[in-house]
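Pasting in a structure now, in structure tokens, and then I'll have a few things to ask.
A protein chain is absent from this complex, but the other protein chains hold their places.
Let's turn to chain A:
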Amino acid sequence: MLELKNITKRFGAQTVLDDLDVTIEDQKTLAIVGPSGAGKTTLLRIIAGLTPADSGTMVYNGAPTTAAALRKQGVIGVVFQGFELFPNLTVLKNITLAPTLQGVSAAAAERHAERLLAQLDLIAQADAYPYSLSGGQKQRVAIARALALDPQVLLYDEPTSALDPNLRQSVAELIDSVKQQGMTQVVVTHDMEFAKMVADATLTVAKQGSESNEA
């Protein structure tokens, strides 16, 4: 279980997140919803360690920790809104690059990647470059790339916004299938319908910091 306590974040004079508590339960999917500009993505970036919070603490499985420590331990995986695949590398290399740099043998990394590609229906795209993929395929590669490092918690930033609206159902199924494998997930979305499809719990981030946490 990952807990964030009393998270506050300001940009200049504007308080984006005000004394926010977040509880991320193991093997559940938490949806973070709210209007645009409410700080959903900022919250996700704080969890991922990409943006520092001004104040607040993190507790992972009962022990105090930091976003930087979680990253070093490989706890957190992130699927970006724009996917951010590496355009100069094939799909397979996108997935195997980080594991091999972290000491996994090339053969083992490839076996793992091929398993992920098979699960995500991407086998035919293994040697393709990202520019040639559809949006949905890019997203699945981004998920495979994050999963290749065996994270404990997978974060998604607006997983439906870069895709065709009628792919919403299939993204929900995809997130559900990752959950079935025991993954803890956090989904930032402005799409309430989508949040209802995927979430076990929902955190609503309102503008200017007022929030409610409901199961």
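Everything that follows uses one rule, which is that contacts are C-beta pairs under 8 Å (C-beta built on N, C-alpha and C of every residue); 3 or more make two chains touch, one makes a residue touch a chain; residues count from 1.
Assume contacts and distances are computed from a predicted model.
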"Cytochrome c oxidase subunit 1", "Amino acid ABC transporter permease", "Formate dehydrogenase subunit gamma" or "TIGR00659 family protein" - which is the UniProt name of the missing chain: "Amino acid ABC transporter permease"
Residue, one of A:Gln14, A:Ser36, A:Asn61 or A:Gln102, that touches the chain absent here: A:Gln102
Among A:Arg10, A:Lys28, A:Arg71 or A:Lys179, the residue in touch with the chain that has been omitted: A:Arg71
Touching residue (missing chain; options A:Val104, A:Leu149 or A:Ala201): A:Leu149
Interface with the undisplayed chain - residues on chain A: 48-50, 71-72, 74, 76-78, 80, 82, 84-89, 97-98, 101-102, 129-131, 145-146, 149
